[in-house]
Each structure stands twice: as C-alpha cells, then as structure tokens.
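The complex appears here minus one protein chain, its other protein chains still in place.
Coming up: subunit A.
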Amino acid sequence: MSYFFDSKNTKQMPKGRVEGIAKVTGKAKYSAEYDIPDVAYGVMVGSTIASGRILKMQVEEAMKAPGVIDILSHENKPYVSGFSGMKEMPDNRFGLPVFYTDKVYYNDQPIAMVVAETIEDAMFAASLVKAEYEEAIPETDFAKKVKEVSLKETENDRGSVGAWENAPYKVDQEYTIAKEIHNPMEMHATIVQWKPNDKLVLYDKNQGVNRVQSVISSLFDIPTDNIHVISEFVGGGFGSGLRVWPHTIAAVMASQQVKRPVKVMLTRPQMFTMVGYRPESWQRVKLGADKDGQFMGIIHQARNNSSKIQGFSDGITRVTRKIYGFKNVKTEEAIVELNLPMPTWNRGPGDTTGCFGVESAIDELCHELKLDPVEVRLKNIAPYEMETGLPWSTNYLNECLEKGAELIGWKNRNPVPGSLKEGDYKVGYGVAVGMWGSGRSYTGASIDMQKDGVITVRTAMTDIGTGTGTGMQNVAHTVTGIPKSMIKIELGNSDFPKAPSQGGSRGMASVSSAVYAASLALKRKVAGYAWPDKDANSLNIDDISLSDKGVTYKDNFVPYADIFSKNNLNDIKVEEFAGPGEERKKYGFCSSAAHFYKVKVHEKTGKIKVDRMVIVVDAGRIINPKAAANQVIGAGAGGIGMGLMEEQLVDFKTGRLIGNDLAGYHFAVNADVPLIEVSFIGKPDPNINPSGAKGLGEVGIIGAAPAIANAVFNATGKRVRDLPITVERFFNA
C-alpha cells in the first residue's frame, strides 16, 4: 500500500515524485487493477434515445449469453434508500437516479448494467441488451435554444450601469465556447466489495475519498465508518472525479444484488457521456473605458448548457467581479437545459470560460483605444478584493504581467495586426490573465514514526497526478528535519485522516498545513519522550529538530533507539487537523497568472501554431518547483486544446456525440505544444496558511485560450470570438 514498494530500500529514495518509480515501473495500482477474488464484471449499457421513456427492457437474449450473472435496470434492482420514493428529478442531489427512473434525459444515459463472469462476457452481453422506448423529440442544440432562456441577476452587482452610459470607449461582443471533455488518461473505474456486517470497500477512481464515502453512505443508508474508499493512485481527474457518478452507484447496487465483488470500468466512449464535461457556453461582454484605458464598467452575461436532470451553473461571471477594479459591475447568468449528458466542473471551471469573454473584450478595447494591453491591465488590477472590500493578502498579478512581458519580448510586438511575418506565417503576440480564489479547507494528516526513525505521513487526500504526496514529503522534511529518504507517504484512503476533495486548487494549500501541524506535533511528542523531566509544551519548537538518528534540543541529543526502548514504545503517532480561520475575515486571497503567447498563422491554410508560451504564476510559496511547473505546463497544454481544437460535437437529431474517442475528439498532443516557459513569482503568502502556498492547479489554464485568440488577432487582424479556433472559425471570422 505504500508508495515505496521496497520498504528495506528507504535510503535510495527517488529524487523526483515520491510515487514516480512506482508509476513508471507499472507497480502503481490504479482502481481497476486490484485483484479481488471472485470478482464479477459489470458493464454499463446506455440508452439509444435522448428523450422519452423506457417502456420495456429487453434482456432475454442477453441473459442467455455466456457467463451472464444478472442484468440490473429499473426493472430489476436492489433497494436503495436514497433513490426510493424520490420526488421529481430536479430535486435529486445525486444526479441521475440510476436504475430508479424509466425516463430518458440524454442519449447514452445508463439504463442497465450487465454483470458477468468475465469482462468479455459482460461486454458482449451488454451489446445484446435493448429497450423499447416511447420517444420524444430531444432538445440538443445549444445555439438554437440559448437566447430563449432568460438571464438572472447574480445579485453581486456593484455601482450602476447608468454610471458609465457615456463611456467614450465601449466594446459589446458575444463569445461562445464548445463543450470540452476532461479525458483523464485513466478511465473511471470502481471495484465494490461488500463485507460482513454491512461493511463496504470501494476501490474507486475519484478526487476525494471522503466525498465518495459520504455520498454512498447517504444513498445506501450505511454509516460512513462502514465504508472504506481506496484511491491510492489516480491517473488524472481535471474535475471529472469530484462527483460520484452513476457507474459507481451502479457497482454498489450490482455487488449487493449478485452478492459478489463487482468491477466496473468505463469505456473511453463512456468517458464522454458518464463523467461530465465543461458545458457549452455563450457570453456577452460590454465594457466601457475612458480615453486612458481606465475601466468604467462592465456588463457580463453568460449562459451554459446543463442536462435536464440537474441544473449546473458553471459560474462564468464570477471572475469578472474579481480581477479588475470595476466600480460598476453587472453580471447575469442562466442555465440552458438540454437533452445532453450532465456537465460538471472542468479545470478552472467558470473562470476559464469567463476569462475568454472578458480578456478578449479587453483586447478589443485596447485595439480601439490604441493602448498597450499590458499597460491597460496593469492600470486596472483590483486594488483590493472588490466583492468583500477586504485587502488582498497578496496579489502579485502586476509582477506576473511585468515579468511575462519581459520574458516573451513584448516590445517586439507590433500593435498593428498583421505586421509581422516569418516565412509563410504571420506572427502575433497576445496577452491575457487569469485569477482564481485561493481556497483552503479543513484537512487532517497523521505521522507515524517507527523505531528506526522512519516516518509515514498519511492523509485521506488523493494525489491525482498533481504531486500532492511529493509536496507532503517536502513539508514534513522541512519542518521535522528528517531526511526525505526516511519519509514515506500514504494517501487516497478513507482510513487516513479526513481531507477535502482535490479540486479548486485547494489540495496543497490545505494539506500542507495539516502536514505542517502534524510535523510540529511529532517534534514535540518525540522531545517529550526524550526529556520527560521537561514540559514538552514549553520547549521552543524551533530548538527541537529531528534527524535520521534522533532528536536534538539545543545541545542535547537523544537517539531514537533510546526513546523507543526507555518508553517501551512500538511507534510514535500524531494526528493533526488544520483549516482556515480568522484570516479569512481579514483578507482576500487569490492566485493569478499572466499568459504571454506568440502564435504563427499560415497565410494560405490558416494553420495556427502556438510558437511560444510564457506563463508567469503567483501562487505564493512554491513547495515543489518541479511538480508546480508540471501543473502549469499541463494547464497550458489544456489551454491550447481549448483555444484551438477541443470541441465535442453533437448529432442534433439524436443527441449522440460525434467522434467520442481519443481519435475523434482532439486535445493537444506534444506536436502541438511548444516548450512552455513557466515562472513563478514565488513570494509566500503570510496569511493563507503556515506554508505560504496558494493553489495553482487552475490559473495555468485560466487566460490561456484568450491569450491565443488575442495573439491570432495581432497576427492576422481576425478576431475569433468562438472557441475552439478551428480552421472553419478562423476562415469565417
């Protein structure tokens, strides 16, 4: 279960990620890879219509197929207290009440699960399951319906629209973004094993084991403590693992029904319909400024698509109220319900979308004003947190802009579009910024020291590839003094101290504090054993340090061996929790980024190449520069996808997704991505938490797509207001 597969080899720890060797040697176990005796295989069956009702399931032929154990559907399912007697759908907080409805809300909605002896048997039998439907005409075209839905005030307005009616410079434009699928490398999977006395073990791919625990607990009416969730390795999430999706619930139901462990792994096409996506969106941005580029006011309206099961608002206008010091802000939002799968949070949710509108509009305004877009942004950065009036704890967006401009060579940019050329390519530079509220959540961590001084640091938090475990090791090493080679990390397990889901850039900002607190507690506890005559709590904690051999207090040293033997101990354990406090009432917290990109656009074919990407990030103290840069690089590559190619197409007649696999849905590959030049401001935030680290998972993508679009405009004079900038959108602009 440990990251370190050879416990005797602790002196030769990898220098990169703590889990790196396990991952590259294939020893890391992902959820679907656990070998559970007597496991049966479940395969989800999706609907073949997008709207209507199931009249009858046709499972006779499938039941006769080799190896089939049972087929679950709304006609054959176990009792689930959370679903039974449920009222109307929209009130249901669990999303789709899988197998507890005969209604069909979108195409490929899970309507059955085949459970069989082998994965092959289950897949083949799943192909034989049919349903008889009463079909209704689905609503699937966002563009067609978007304007029919009335906007609602977000109730966060400032000032008035009238105050800037006569602004000398205005931009008023509409922007759209296509649906984007998360597509983490690892496909979602769950193995469920019921144990005696209503105990349940789930090996599940997700971004928060405690969340899975609580959802399953309330749905199935089982005490939380009876549910053990293990997610030790997670192959990417991007937000798709923040919810508990129907396949996980169905796996629990199936295991209950067939009284055997059941394993379910989604297929790649099912990853497009069953675990969410970034919704399609429309925005209107109206922006006013004086002749010097001082912003006077903004109206930001946005709509995003949702399913017909559960409203999902992406929060697109939130970022508008945050980045700049607008005195007059009006924001309105609405949800467009369609017969499409359920959308959810996708990296930088809401803000990434909102920033495309706002950062594009600012670029348009700067062009009108003939002012430099870097200067205009610097002039308008929010002087304090506008929504609360609180001073920023730290906000170095200005430094991000200044540094980025220098690194890309902004002075080489010609403000007149279409003036620079390299061979057959037109060349342009673009800038955009991103911001994300720096959150922190109540998080636990424990440390367990063995006789040889080796410690194991544990938390329930997952590591979805972000380097959480490595960051934990860095913090524990820094605070205790114990060498990294003697620090093991275990995480992603609900038996460990509780932690929030890993989303919203909160992971490191939260867990670093818990590990910090546990490290201090360990120092004090070890010192207490070493010098029982002294009051451990009165010792200056900075004078206590741990090493590979023992504990030192000022000039005194006691080896671990003595401590353990004298006190007759087998191990020394501490557990601490840490969370936000009074500082949240005193300061506003944010992470930010400036994106400076250079693009090349082929004159004849419209081929767009991102030639350089400079991303400068303010995320407070950087705990692990490698892992942090890795986060920003990944986000930047995601930004190229969003800017140039990611687009989930829909067949409007049937609501089926078009090209729903890795060949048909295009995200950026290495050949599309230049060397991404990442830098950090690196100044610790003194108030957010003891480590001074602010989150950085989101800001690397917030602002990326508009920086590309703005660079394309600078290169060609073509303003593309619809993402992704595929060749047809470029030609039509």
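Note that a contact is a pair of C-beta atoms (placed from the backbone, for glycine too) under 8 Å apart; a residue touches a chain by one contact, two chains touch by 3 or more; residues count from 1.
Just so we're on the same page, contacts and distances are computed from a predicted model.
**Student:** Looking only at the UniProt record of the hidden chain, which name from "Lipid-transfer protein", "Anti-sigma factor", "FAD-binding molybdopterin dehydrogenase" or "Germination protein, Ger(X)C family" is the right one?
**Tutor:** So, among "Lipid-transfer protein", "Anti-sigma factor", "FAD-binding molybdopterin dehydrogenase" or "Germination protein, Ger(X)C family", the name matching the hidden chain's UniProt entry is "FAD-binding molybdopterin dehydrogenase".
**Student:** Sort through A:T48, A:T478 or A:S547 and give me the one touching the missing partner chain.
**Tutor:** A:T48
**Student:** Touching the left-out chain: which of A:S255, A:S591 or A:T726?
**Tutor:** Missing-chain contact among the listed residues: A:T726.
**Student:** Considering the complete complex, identify which of A:S84, A:S127 or A:Q294 is in touch with the unshown chain.
**Tutor:** Only one of A:S84, A:S127 or A:Q294 touches the chain omitted from view, namely A:S127.
**Student:** In the full complex, which residues of subunit A touch the absent chain?
**Tutor:** 48, 66, 107, 120, 123-124, 127, 424, 602, 604-607, 644-645, 649-654, 656, 658-660, 662-664, 666-672, 726-728, 731-732
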